[in-house]
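Have a look at the structure that comes next, please.
Complex shown without one protein chain; remaining protein chains in place.
Up next, chain A:
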Amino acid sequence: MNLSARYTELSRLADLGEEVEAAWSSVSDRAGSYRVLPDGRCDIILRFDAGRRPIAEVTVVVTGPTTRFYDVPIEPGMGFVGIRLRPGCFETVLGFEPADLANANLVGPDAFAACPDLETLCAPARDENELVARLTAFVRRRVADSSSKPAPMARVVISAFHASGGRLRIGDVANMHAISERTVQRIVFGATGLAPKTFAAILRFHRALRLLQDHRLSPADAALEAGFSDQAHMSRVFRRMGGFSPARLPDVTLVSLHD
């Protein structure tokens, strides 16, 4: 076991705090489009012109929970920094429920209308690092000031879904926590803005993607390990959620600051 590698990753995670799953940045080097896949998470993204220093104009984008892919148009030199919120932390940080933003995004003024505090993120900045630090500080401050903290039961229920890669049935999750299925539905919907079945399906899709891409499993092995009934089932889900087939994976990974 490579413990030293694990530590490096962890200390960076510790810096981000428990509401933030990842901080990422990316600069597009081409014109075209970028494919966003449903991942059961919501991001706060700052968009800017990466060619200018200091960074003068910053646009805020808040992405809601999605159930299928969509393409974002990009131009060369467009810069992005973002933080991915852990499921369950959306309302704490932004002050409204993720379900209000299902399959939608809020850009610029629309984002300020939903959460006026977001406007503080748009001040000019020296570089990307300052924007990342600003985003992280924003989340910390909002969490400290927020009155709606996720309930401890919500945290463990969401964690059980995640840990299983979406393979547990809703009834199983209810039983293992000695709560009703109705309560599981309420918790997952409140935390992610998605029905538990949809949330679990997204987690399975993502894990299968990772098993193919990172673990380099064959489609048959990935389908089995990810919990699909067969390879054809996995293929149908990939086409619906990702718009591609498991045999031809596009380059869909966002550049993470912490990779």
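Definition applied: a contact is a pair of C-beta atoms (placed from the backbone, for glycine too) under 8 Å apart; a residue touches a chain by one contact, two chains touch by 3 or more; residues count from 1.
FYI, contacts and distances are computed from a predicted model.
Look at the chain that isn't drawn here: its UniProt entry, checked against "ABC transporter permease", "NADH-quinone oxidoreductase subunit C", "Sensory/regulatory protein RpfC" or "Putative glyoxalase superfamily protein PhnB", names it "Putative glyoxalase superfamily protein PhnB".
Contact with the omitted chain, checked across A:C115, A:A160, A:A195 or A:L249, is made by A:A160. Touching the chain that is not shown, out of A:P38, A:P150, A:G227 or A:P246: A:G227 (per the contact rule at the top). Chain A meets the missing chain through residues 1, 6-7, 9-11, 13-14, 155-156, 159-160, 162-168, 175-178, 207, 210-211, 214-215, 225-227.
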